[in-house]
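Structure in structure tokens, see below.
What you see is the complex with one protein chain gone and the rest in place.
So that you can tell them apart, the chains are marked A, B and C in the order they are listed, and the count of residues begins at 1 in each.
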Amino acid sequence: MHHHRASLGLHPLAPLHDDHAKHERQDLFWSRVRTTLREPFAEFWGTLIMISFGNGSIAQVLLSTGQVSAPGGNGFGTYQSVNWGWGLGVMLGIYVAGDSGAYLNPAITFSNCLYRQLPWRRFPAYFIAQLLGGMVGSCIVYANYISAIDHYEGGHGIRTVPPAPKATAAIFATYPQPFVTKASQFFSEFIASAILMFVIFALKDRANMGMAKSDQWFPFMLLFLVFGMGSCFGWETGYSLNLARDFGPRLMSYGLGYGHEVWSAGGYYFWIPMVAPWFGCMFGGFLYDAFIYTGQSPVNAPFLGLSHFFHPRREVRAKLQAEKDLQMV
Amino acid sequence: MHHHRASLGLHPLAPLHDDHAKHERQDLFWSRVRTTLREPFAEFWGTLIMISFGNGSIAQVLLSTGQVSAPGGNGFGTYQSVNWGWGLGVMLGIYVAGDSGAYLNPAITFSNCLYRQLPWRRFPAYFIAQLLGGMVGSCIVYANYISAIDHYEGGHGIRTVPPAPKATAAIFATYPQPFVTKASQFFSEFIASAILMFVIFALKDRANMGMAKSDQWFPFMLLFLVFGMGSCFGWETGYSLNLARDFGPRLMSYGLGYGHEVWSAGGYYFWIPMVAPWFGCMFGGFLYDAFIYTGQSPVNAPFLGLSHFFHPRREVRAKLQAEKDLQMV
Amino acid sequence: MHHHRASLGLHPLAPLHDDHAKHERQDLFWSRVRTTLREPFAEFWGTLIMISFGNGSIAQVLLSTGQVSAPGGNGFGTYQSVNWGWGLGVMLGIYVAGDSGAYLNPAITFSNCLYRQLPWRRFPAYFIAQLLGGMVGSCIVYANYISAIDHYEGGHGIRTVPPAPKATAAIFATYPQPFVTKASQFFSEFIASAILMFVIFALKDRANMGMAKSDQWFPFMLLFLVFGMGSCFGWETGYSLNLARDFGPRLMSYGLGYGHEVWSAGGYYFWIPMVAPWFGCMFGGFLYDAFIYTGQSPVNAPFLGLSHFFHPRREVRAKLQAEKDLQMV
Partner (left out) sequence: MHHHRASLGLHPLAPLHDDHAKHERQDLFWSRVRTTLREPFAEFWGTLIMISFGNGSIAQVLLSTGQVSAPGGNGFGTYQSVNWGWGLGVMLGIYVAGDSGAYLNPAITFSNCLYRQLPWRRFPAYFIAQLLGGMVGSCIVYANYISAIDHYEGGHGIRTVPPAPKATAAIFATYPQPFVTKASQFFSEFIASAILMFVIFALKDRANMGMAKSDQWFPFMLLFLVFGMGSCFGWETGYSLNLARDFGPRLMSYGLGYGHEVWSAGGYYFWIPMVAPWFGCMFGGFLYDAFIYTGQSPVNAPFLGLSHFFHPRREVRAKLQAEKDLQMV
């Protein structure tokens, strides 16, 4: 098992609580599987919970728009409910996925590999787990709302994509506002991802003094950070900020019959939330490390870390050796 | 008294704080009663508080729909107020019912018996307390809003059930949207209960590392979990997720004159929130224990715990013995 | 100074932090005054802050109703903003008034005297401080919104009371919905006060186990408790629950020209929020102490404390002696 974990870039010893170690039944097949895949399982379930609440909130608000029999007489939620839904989905997902680091986003995992010494070898397993979590989470929402979608679209099996007037594809993936140019689409996802990463690094920086912090506050603050993303930068492109949140459900919606428009809508918008978050998170993390972070970071090096490009092999070899010394790979 | 408590499956010693033990007047009849019934009383009052706020929020929002004299000109709340009302009702109910474990829901109590070694013998007393709490809580709301209900329904003593246009029965029990099929009704309550139980087990799992947790955060997180249930999975069937929340008030509304429709509405929908939450919570708890939980659980056993079915008597006898050793029954 | 404090029922030594004691300049007149009146000052400022935010939120939402130039096109807030305004007003008021116990409500002070050994002699000073805080707080709101009130009412100096169509008196004091009977008015204020007191006693009960608590959470939970009061029990009578919150601003609004209707409106409703909260808080406190509280309380006594009525003098003398031993009076 240690060997399998090491091959995934995970620490040979799974993160198990002392009190529970005695219950671990390594004689059982399933217990061995889940100990081996502990962190990817955590990312999978955390992302699944995040997407269930997030996509679920859009489904409920969109499909019940204007319903007069609701208490209050105007549907079962507003756009703000969607902001709360994504915010609390991320927060609860982090609680579920505590054992893996709870990134729930490939671009954030990537930035942590780049700036915070998360082993690169873990990236593929986390990536796959997050993507699958996004797909399964959106499937749950689809299964839950299938009769309501039929009702809203106007018939059994009708599935349309924005800007069709009764489109429901936006429940799952994001679609941009019609007037936004391609450059603005990219910039919107880029800058929002940069702010996301910048603030997450601030919230995780134990050396950012003045305000005492603790892990107890981190998930709760993500609630407000993601709520703020949706309230302040969520209109133009739908604040995907995350390949697993957008591409996973989009692929699922394609498979379930929303048609080729899930790719072509908004001028083939679909690639922007696949690409922009990586650059945004990289940029946001760079800014935090360049201006505020004082810990170990490739940016805290000559020429703001650009020297790493000159001796890549030496850097990589040194890093791998350090990880091996810590038995992390 | 120890004997009476043991017969209810409660620990012979009631959970009393050391500082207060000296004030306990065991010479008084009432003090003996309430020490004996300490946990059921806690469940009763916690459920009562939860239902008071929850049903109260629906009453206020529904009955004041569209009232132009409100500040803001559009009623005294929106559907979101209902989400907050149930969320904070659960949170404050947990604070009130701290001494019993604060389940406030028979299906959650059931899952804790099944997966978390809560003695089965406690179940009946908790169940009755929760059901009574739901009934009395909804009575308080009815008494508070009786003149407003008369005013809204259009006359003294008129009481109607959805989909009647001025129905007020939905203040108390849940009624499904008209287009939802029976299978979707069941699935909606089932999957929402499963997510509820899954996340509660995550929030209660002290071995879920990475994010430090404490009991201080648990009630507050339930606020957002229940808010999220209402915002993301609350439209189709009203997110009962709880027999005590739905059947108790429904029975009360039947007794107060809402008529036979409280049972027949939505194609005799009433049995779904009585049945689905048990399966949902069982399934959600199973998933958490199978994939993430590493502590003592029947799932962490050969064949994912299915072996228990082959030797039920041996299992039951061993468990009872363990509880007796701990003086829990 | 000790003498003056004792005459107000305050502990001879003012609650001063050790780190600050050295800064106390008892040679200065004003320092002596404020040390003497430390707790009443705290109640005054806490109530003032509470009323400023609470009345301010009603003013903003009511006076801007339907304004299309607002972001979002529909006024500067909704009824929910009023719920948040009162909730956060109470929370911030508690932070300001920490040194006095932060009751901010005569009926809650009264219940604490009755059930929690707060010396009765403190009651008058607290009462006056709370009432003055309510009056001054509502004056600040009036001064801030005076030109907007003129604009909304339709002319300089016009001031009307509900149910006049452009009435602004409800910014300051509460007025009931027109269809609510006198009995329902009383019951609504009574039951809401009872729930308020019941939950506050639960949140303050350090022996309510199961859920760890701390003073850090108390003010924050009051935010949600008061938000819930407004969302779930706030429509029929305006959830005053507090003489200082209602009578103080009502008196102020009478003095500023709203006319005799501030007393006569709603069938001379004004006396209900002056009277019902005392009974409600007394009843809620009684229920908590009778069913859950295990500490020192007059209810935890033979015949649920009714025996105190038989020997009042003995009781009073014993209590006074105990307070004297603690140098509290």
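What we mean here is this: a contact is a pair of C-beta atoms (placed from the backbone, for glycine too) under 8 Å apart; a residue touches a chain by one contact, two chains touch by 3 or more.
Just so you know, these numbers come straight off a predicted model, no measurement behind them.
Partners of the chain left out, restricted to shown chains and counted across the full complex, are A, C. Listed residues C:Pro12, C:Gly98 or C:Gly267: the one in touch with the omitted chain is C:Gly98. Within the whole complex, the absent chain has one touching residue among C:Tyr126, C:Tyr145 or C:Phe172, and that is C:Tyr145. Of the options A:Ser7, A:Ser264 or A:Thr294, the residue whose C-beta touches the omitted chain is A:Thr294. Chain A meets the missing chain through residues 58, 61-62, 65-66, 75, 77-83, 162-163, 170, 177, 179-181, 184, 187-188, 191, 195, 198-199, 202-203, 206-214, 216-217, 221, 224-225, 227-228, 231-236, 290-292, 294-297, 300-302, 304. Of the residues in chain C, those that touch the hidden partner chain are 15-17, 19-21, 23-25, 28, 30-31, 34, 41-42, 45, 49, 52-54, 56-57, 59-61, 63-64, 69-78, 80-81, 84-85, 88-89, 91-92, 94-102, 140, 143-148, 150-151, 214-216, 218-220, 223.
The rule is simple: only the chains that are shown with their structure count from here on.
Look at the contact of chain B with chain C and you find different residues on each copy: under half of the numbers used there are shared. Averaging C-alpha coordinates per chain and comparing to chain A, the farthest chain turns out to be C. Each chain gets a centre from the mean of its Cα atoms; for chain B and chain C, those two points are 31 Å apart.
Within chain A, not a single residue touches two or more of the remaining chains.
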